[in-house]
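All protein chains but one are shown in place.
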């Protein structure tokens, strides 16, 4: 079968490289065009970017000439789909321009908070996927924009979903211990993070609070109705290369024990396997439960299921809540929480017939 | 003035070394005896221990012959006070034996949870100090045992005290990011902590939950009545040398803004300065408020006030609570949360006439 | 083809786990028996060991009952080959007992310095392999012992070999920056290595100095004649998980430029590919030359060629030497410098007909 032709915008940056890595050898998509800013345009990809993945960069990619993102419209007929890893400040215009013609799958936050845009995570809100039809209709677009959530939101919403699906959620308090790679490159100077914690990540807490209730919201009459619970976050940066660890306290709508959570997760995993098991990037187990009392740990667990698992452990009753549990959750911020997660969303759109658009 | 003669139990371990460091040059106490286990007894201190502080070990201490902890009773008449840094499993017997004759100030948890034992932190629960009289009466002791709290409890209770003193606390959710030194020596193998987080510290969460309501409890008719609120903790270990960072969410009994907290802290600091300002180990500011949005940070802020400050920042409303705030708090686990903090408790007992006993 | 049946001694330790990882899916060898000390014997492997590799432990291995190393002789007829990851202090007896009957391939140092024992690294000293015949003859053994070199020696000798093969070596000064995993588990307490360097590794320097001239020695009349040059080492431990980095200064016997070294390496790689390219564990490129001025770097380069490459960069003239160069070299201490490297030696012994013995 001929594979779908894809272009990558922002291809030389860290997120763009992750799209390339996620797409290498993909059975449904092939990399047909690489776009970046003026600094890189016109150069061979191998010269334009400092390839940061330990996986080797294939010669065919290294030898591809990078084109200018601003000129993507000249070529857009050649592509079936656009993967965007653009910085959010330039994403609004470029992604919108492309979406008028083709589906755009993005890691940027530019469109996340618009009413007619789903932040699509199949395991969490497959039901919101048809929102792209409203986008097309209202905006007169042939394509659409589908962004993924913030990398910190990802682990939270996947781990909350089995609770929402059973007893329901009332309130959530979450403290993140986020990996260094989440700040992109160059990111933090080592003199800021060495032997240290930075207890602040600009705009992160608001994004997570907002995206959590949007992604877990219901979909009715072409609208997403945010989930009716409240989220409060404190986001910190710690000296870990990859993998965001979350300490989560959840107040539920009714009595809910750790055993209830384990049962809900088992059910959820079964459902995800049934619905998404045929997607090439889907993990076999959406949530991997760790029984050891000192897990999940980012260095040991972040690469489970090719970085696509949400790893949960330390599920305990919450002594401050009449109804509720607390747990620790780990999600790979540059895999599940970035390009590879977005790619799975694209796969899902294809499966349900929304792509090709 | 002649200084009080003090003995240190468990003198060769990390906590014992911290007692020595805290006592060096102290105006009220002098180090008169060093006690440790069989492995060290009979040796010069300088040979028996691997001195870990960057502060140099004075020759007089290095040349002191270490005696056997089990033989402390033979010498106890020579001392005015006993500082105990014993491991909790042996502390129960040795500290009890000593307390029959002399005041014992301890970093061990052995006596913390007994009804007639105050976990004394002057800024938080000076009112509980008279509990030592009940100890003496009921146990027939001439001395008493006064332990300090767990090093993670310390930052939490100091930062909560101004809230309790104003609007009152309903519930607390706390996630700790604890320093490596909190595990003692040898503590964690580096292969466990390198590029990693360990989201579990044995028994820590239960200790903090229990000690918080005990230390913040009221004192009436010779009894501590635990504070009427609930605490839920998740404790983690991160790659930071010293300084425990806490992410705290507090539900209050009535509306309470970040500005209210700043005002309450200012008032609290003023009161602490008035009541404890004359104690040699007391910080000038009990709580140091940081205005920068990315502070406190352990490497930059842990040594404020000689490691005796509780450093608080990022005070914000909590969007998941009708009434409440969230903030980040830092406390030096091997200074304020260990020997130096205990020493301040001893100073306070002297000030109010409970020592000498 | 039926695969050779192998037993692993010391199977639960870190080095033993690395043998298991290296053997999983191997086309020539299968894991048929796991042996360890009394603490583990009788348990299922999955319970007896804390599996430390990110690669998942197969159920078949996890379910294997661990047997007592001291009883290996009871079972030895079942095996074609013994892989030993025993601690050096117990290796002497156990390995010797086994070698009387079967070939033993070992990561231990117990036999390394005996006259009739080759420290076999095919790319470096394939010519020394027949020394096992002398072992068999003089000791009356049916099998033999073949140890590998110290993990720090490995990178040094592979990188020196192309120099020895061309112009010849006069003297070598080497400073190592060794990875944390080299100390085994538990290894270093993190309080010793955090924000620190430990400029000493017990016995390491002597081992490297001795093994370098033995492995690079000539073989004549059944004897290894140590290479006629001198080596001086300083070995340090730094905060890197895996991968030993070496700073090497080499005085040569005649003029030798960086360009000469590049040419010698190209020739050496070609020869290695021809002679060892058919061994399953052999790297495609024995030495990977990095052209970037700031490489090799352990985190980015240690996994090249599945951890079996010796990565060299920064080749420059040495301004203190009339004839000589300096360079930086990286070798994966728990792959090439441990079990996987030994496995390649076993593969080579098979290829040349020395195994089965």
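Think of it as A, B and C in the order they're written, each chain with its own count starting at 1.
Rule of thumb we're sticking to: a residue touches a chain if its C-beta (ideal position, glycine included) is under 8 Å from a C-beta of that chain, and two chains touch if they have at least 3 such contacts.
All figures in this text were calculated on a predicted structure; none of them were measured in a lab.
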(request) Would you mind spotting which of C:199, C:228 or C:255 touches the chain that isn't drawn? (result) C:199
(request) Write down which of A:193, A:286 or A:310 is the residue touching the left-out chain. (result) A:193
(message) Considering the complete complex, identify which of C:65, C:88, C:234 or C:253 is in touch with the unshown chain.
(response) C:234
(message) Among C:22, C:163, C:272 or C:328, exactly one should touch the missing chain; which is it?
(response) C:328
(request) For chain C, enumerate the residues touching the unshown chain of the complex. (result) 171-173, 175, 177, 194-200, 209, 230-232, 234, 236, 238-241, 245, 247, 249, 293-300, 313-314, 318-321, 326, 328
(request) Pick out the residues on chain B that sit against the missing chain. (result) 54, 194-195, 300, 303
(request) Name every residue on chain A in touch with the hidden partner chain. (result) 52, 180-181, 185-195, 239, 241
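Please note the rule applied: only the chains that are shown with their structure count from here on.
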(message) Just the number, please: Cα centre separation of chain A and chain B in whole Å.
(response) 42
(request) Starting from the mean Cα coordinates of chain A and chain C, work out the distance between those two points in Å. (result) 41
(message) Give me the residue numbers in chain C that touch at least two other chains, ranges are fine.
(response) 194-195
